[in-house]
Every structure is written in structure tokens, then in C-alpha cells.
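What follows is an incomplete set of chains from the complex, kept in their original frame.
Letters A and B mark the chains as written, and numbering starts fresh at 1 in each.
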Amino acid sequence: MHTPARLRPKRLHGNAAGVAPGTLQPHAEAKETRVTLLRYDGEGVTEAVEPELVKVREGLGHGVIWLDVQGMADTRRIQELAGLFGLHPLAVEDAVTSHQRAKAEAYPEHLFVVVRQPDGDDPANTEQVSLFLGAHYVITFQEHAGDCLDPVRERIRGAAGRIRKRGPDYLAYAILDAVVDSYFPWVETNDAHLAEIEDEVLAGTANHGVIDTLARLRRRFARLRRLLAGLNDCLEDLREAEASLVGAETKVYLRDALDHLRRMIDQVEHDRETAAGLLDYHISRVNHEMNDVMKVLTVMSTVFIPLSFLAGLWGMNFASMPELQTPWGYPVALTLMAGVAAWLLRWFRRRRWI
Amino acid sequence: MHTPARLRPKRLHGNAAGVAPGTLQPHAEAKETRVTLLRYDGEGVTEAVEPELVKVREGLGHGVIWLDVQGMADTRRIQELAGLFGLHPLAVEDAVTSHQRAKAEAYPEHLFVVVRQPDGDDPANTEQVSLFLGAHYVITFQEHAGDCLDPVRERIRGAAGRIRKRGPDYLAYAILDAVVDSYFPWVETNDAHLAEIEDEVLAGTANHGVIDTLARLRRRFARLRRLLAGLNDCLEDLREAEASLVGAETKVYLRDALDHLRRMIDQVEHDRETAAGLLDYHISRVNHEMNDVMKVLTVMSTVFIPLSFLAGLWGMNFASMPELQTPWGYPVALTLMAGVAAWLLRWFRRRRWI
């Protein structure tokens, strides 16, 4: 079971079909690997950078062990770690490969969780955080160094940290909660952006570009929603994990994290609908303006077209046009024209077009 | 379990990710805290403002205790209360934080319910009511003082109040039912507003602003629907709560409250569809009017365009245009023009454009 079978990076941009599984091949853009250890119990905290993994393995069972692996370049060391802690090869392959979907999977000897945390402003960019939860340890894998897990570390180091009195399942919760919380600024940034646009659109000062902006925002909220929904499914699966790995009390905390998440999802859903509504509103406004433009054209044309014809008629050069010679010809013609115009305008007004 | 861990306000506008949980931080806009006690049984009612909480705790088991906390400013006192009654810290944090979603959560020693009641006319504004239901007590938390729970208090005080003969689960039901009922005026106000607009639209007297109004109403009904659906889910969860906290008879009453709620949801759903239908109708009407406008323009233009050309033709100043010199030139030209116009009009009529 622990043979490192089938470890080729299964990215969507994957290898040729059916290639024999071999050793863990590093991704070309993988960052340098850095392993840090944090071991704690009710009494104290020990930290180490690049610890000797065999010794860590031997010390299992004394306190909670948190191994954090940042950067995926050194596949040899990752494989050593996986072998020592009995991590399932398929899970290790997923941890090393970015572009995984959020998920929680039960393996015989550990839980495996993949989540994604925001990276920059656009929901298209996320960084993967993988987490192995065993009986005595938590092992995390991250693509880059330095990130949203620092506050968790601070809470463990802090004297007042209640986290030290709990097991690895609570540590896993704390890490996942930190990931969930890291979406808050993202949701708010986009929400604030939408609010600005809403003001513009409702005030009628938006230019045509607003259609693109709103469509882009709507797509962004849709993507964000999908990300959060994936995270939600993943936490739900964890709440249904076996009691031996995730205790009842920790599950209460997970429910709380889920509640946060659902509030964010509600917000994002609401924003997405708002964006769609604003788009409809703007388009209806533009169409209405266009209708007004067309009506003016119609009224103008329709009034002047017969008048111009009459002017053209009396501008003809026929030798014998008796009405042209009479002194009252011109005033009568002008009166006739005015009459036609007045009749047409009244007709428009009766049909409520002007 | 009862350590007040992780009590930072988890609003959507939350703290930085991963901050260590500490003491209950009051929201900047929190109102001053006021605690009132109501203790009753079949025989009588005792009331107290700002009661000594330790004594209240000691008296648990004698009659039903209702502690109502209004305003969230005094976090120290709230924490004392939570400690004495064994309220779960995560639930207390949610109770103190506004902007929660409606939900019912089972904790080992109590049920925790959050609902939202209308605040003003717009479904965007709601006030949060939280409720802890224990074996012998109900503890409610509200953001502002004075509200829809007064009638419940009156019913307890009233001699005829059957409510006094029942347990805390019935009290919790009575409170939730009052919250559900507080939505009725809201639903009716918006329904009446829609009915007015419907009359205008169907009579054809609506101006363009009606599109905005209908779109806004539709969004409002959608928001209202979501609020009521949240309340519905929450009451459903309560009906499935363990029998030890919510008795079978009270569940019958909850089913009744749910039935009310579903009727409101039906009404709101119907209103939302009506708003959408009216919007479509109005737009189709406007489009149809536009089509008429365009047809008139087309007919006018198409009839006069060739006539004007002819007039222009005979208005040219070529020296040798023999037809201009003949005495019958002008009458023949006029007849020709009338003929063209008549032919075109007949053609339009045959195609049923006019």
C-alpha cells in the first residue's frame, strides 16, 4: 500500500495517456522545498527548520506534530517524508500537483484535504494548500513560502493559545479556518468594486464600458462562488469523517467555519445577482434612450418629409404653373405647409408619441 | 467545553485571517446592554430588570426562566451570563455578532437559534434575534431594545395565558412565531405596492420609470424570499431537534408556524413572478409602440421619397427640358405623382402594413 506507485504529476496539462507511473517528477516552475517542524503539547512548543525526518517519525505520539512543506521542487525529500509517515502515493501526487480541486478524502491511515487560498485579486489565481491529518500529526504542503498560516503558528507559540491543549484535528481545523478567513478580503474587495459601479449605473453616469466591467465581475463572482462551494463540500466531508480522526468538539468548530463560509457564499451569490441586475438595468436604459432617439428622428422626418415635397413641387420649372403667378400663392402655400405640420403633430400627440 | 474560546466577532467584515481567538470584542455600533428576567410557572410570574445572574442560575429548575438581553455593548456581562448557563462560546459569538444567517444548531446542552426580523420597510434591513433553549430556560439576544417580543411578554403576564402552563420549548415557539408574524406587514406592504403598479402598467399609464421600480421590487421579493426560506430551514431543523428539548406537542405548533411561513413564501413567490411578468408586459408594450412608430416613418418616407425625386427632377435648370414648356406638363406631372403615391399605398395595404 505504501509503495510510491503512480506518482506522475497529474495536471490537467498532463502527461501522455497511459504512461507508466514512476517517481515523483517536479513541476518545472516548482519553488525550492523548505520543511519546518512545530511540535507542541500542553506544556511547550519546539520548532525546527529542515528537521531530520527519521527522528521526527520516531517521536510520533509525543505531542502534536505539524510538518509544513513549502515549495515542491525537492521531490526526493517529499518522497522520503511520504514514506516515513505512510502517506498514500495518490494523495502525495495530488499534494505535489497544483490545480487540484478542493476535496477531502479518507485514506486508511490519514485524512487528505486539498483547499485553495486566494492569491492576488482575481479568483482565477489561487494557491493550493494540502493537508494530511493523521493520528498524531498534521502535514501541510504549500506551493509558495510565507502565507496565511503564519497567524496559526503565532497562536500555537502564544502562551495563551488554547490550541496547544487540543489534538491535531483542532490544528487542522485552525489551518482550514485560516484559509476560509483568507477569502474575506477578497469577497469584500469585489463587493466594494461592485458597489461603486452600482452607484455609477444608477446615477446614469456609466459609459458603455460598464457592460464589460459588469460581465467580468459577474464571471468573477461565479468563479468565486464555485471556489467557495468547493471549499464548502470539502469541509462538509470533513464533518462526516470518522470520529477517530476528527473529534466531536472539533466538528462543532468545523460547523462554525462552514457557517462563515456559507455567509460568504450568500454574499457572493447576492453580488452576482446584483451584477446581473445592474447589467439588465443598464441595457434597458440604453435601449430606452435609443427608443427616444428613434422617436425624435421619426417625428422630425415625418413632419418635414411632406413639407419638403411641397416645396420641391412648387420649385419645379414647368412653364405653366398658374398658382405660382398669383400674389396670394406664396402665403397660401406657407399656410398649407403649416397646416400639414400642425395636423401631423396633433396626430403624434394623440398617439402619445411626443 | 465552556471556556470562552474563539469569541472574536466573526462578521463578514471580519478580523484579519487567523487572529487568535480572545475575549468577546463589542461591535463599535453596539447598543447598551440591558438584561431582563421573566420567571413563570402555572401559578405566577416574576419579573426583574438587571437581575443578579448568579441567583438566577441557582434558581434553575423552578419554573421557566426567560432572560432577554438587549444591546451587545457590555461583553463582560454577556460573558458572565454565558459562563453561568454553559452557553457554547461559538454560539455566544454568533449571538453577539449581527449579520448572521437564520439557523438552528444543536449544542450538547442547548439549542441555539438565530432568526432575523424585519427592521423598516426594505428587506435589506433586518435585525437579528438569537435564542438559546435549554432544559429550563430561554435566553434571547437582540440588537436593539423594544420590539416584536413585547406581545409574547404580555401573553405570559396575562391571567388567561395558556403559555404559562407549558415549558420553555413552547416559549421558544411563541417567540419564533412572533418573529414569523412580524413579516406579515412587510409582505403586505410590498404586495400592495405591486398591486398599484400593476394597475398602472395594465392601464398603460406607466412611464419609463416603472421598469426600474419593477426591477427593484423583483429584487426585493427575491431578497424577502431568501430571508423567509432561511427562516423556514431553521424552523424545519427545530422540528427535527431531539425530543428532550422540544416536545411533540410543541412540534405540532412549529408545524403550524411553518405553514404560515410557507403561505408567505408562496405569496412572495407569486409577487415576484407577477413583477417579472409585468416587466415583460411593459417592455413588450413599449416595443410594440416603437414598431408602430417605425412603420409610420417607413410609410411616410417610402411614399414621399420618389415624389420628392420627381419634383427635384423637374426643378432642374437644364435649358432644354421640352416637357416643362408644354401646357399639360404640370397637370400630367401631378397626376403621375398621385399615381405613384396611390400605387405605393395600395402595395402597403396589400402587405397589411397600414
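Side notes on the structure shown:
Going forward, a contact is a pair of C-beta atoms (placed from the backbone, for glycine too) under 8 Å apart; a residue touches a chain by one contact, two chains touch by 3 or more.
Computed from a prediction, not measured in an experiment: that's the story for all the values here.
Identical protein chains form the entire complex, numbering 5 copies in the structure file, with 2 of these shown.
Note that only the chains that are shown with their structure count from here on.
Computed from the mean C-alpha positions, the centre of chain A lies at a distance of 26 Å from the centre of chain B. The touching residues of chain A, when paired with chain B in their complex, are 148-152, 154-155, 158, 160-162, 174, 177-178, 181-182, 184-185, 187-188, 249, 252-253, 255-256, 259-260, 262-264, 266-267, 273-274, 277, 280-281, 284, 288, 291, 294-295, 297-298, 301-302, 305-306, 308-309, 312-313, 315-321, 351, 353. By the touch rule above, chain B contacts chain A in their complex via residues 1, 3, 5-6, 10, 12-22, 88, 90, 94, 99-101, 103, 105, 107, 208, 211-212, 215, 219, 222, 283, 286, 289-290, 292-294, 296-297, 300-301, 304, 307-308, 311-312, 314-317, 321, 324-327, 329-330, 333, 337.
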